[in-house]
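Report on the structure given below.
Missing here is one protein chain; the remaining ones are kept as they sit in the complex.
Now for chain A:
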Amino acid sequence: MYAAIWRVLPGPRWLKATQALLLVLAVVAVLFLWVFPAIAPHLPIDQQTVE
């Protein structure tokens, strides 16, 4: 899977590494800004009200 991504990325090794780093940062940003905030309220962790 990750080997396939590495092969698909164009350019010499340093360019591949740069693109891979950008991809990782993009994935982390999407997770932090949209995915985690959306799922966290539905998880049975971190509750502070009585109900």
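Rule of thumb we're sticking to: a residue touches a chain if its C-beta (ideal position, glycine included) is under 8 Å from a C-beta of that chain, and two chains touch if they have at least 3 such contacts; residues count from 1.
Rule of thumb we're sticking to: contacts and distances are computed from a predicted model.
Visitor: Name the omitted chain as UniProt records it, choosing among "Class E sortase", "Spermidine/putrescine ABC transporter permease", "Iron(III) transport system ATP-binding protein" or "Stage V sporulation protein AE".
Guide: Result for the unshown chain: "Class E sortase".
Visitor: By the contact definition given up top, give the residues of chain A that touch the hidden chain.
Guide: The list for chain A reads 1-2, 28, 31-32, 36-37, 40-41, 44-51.
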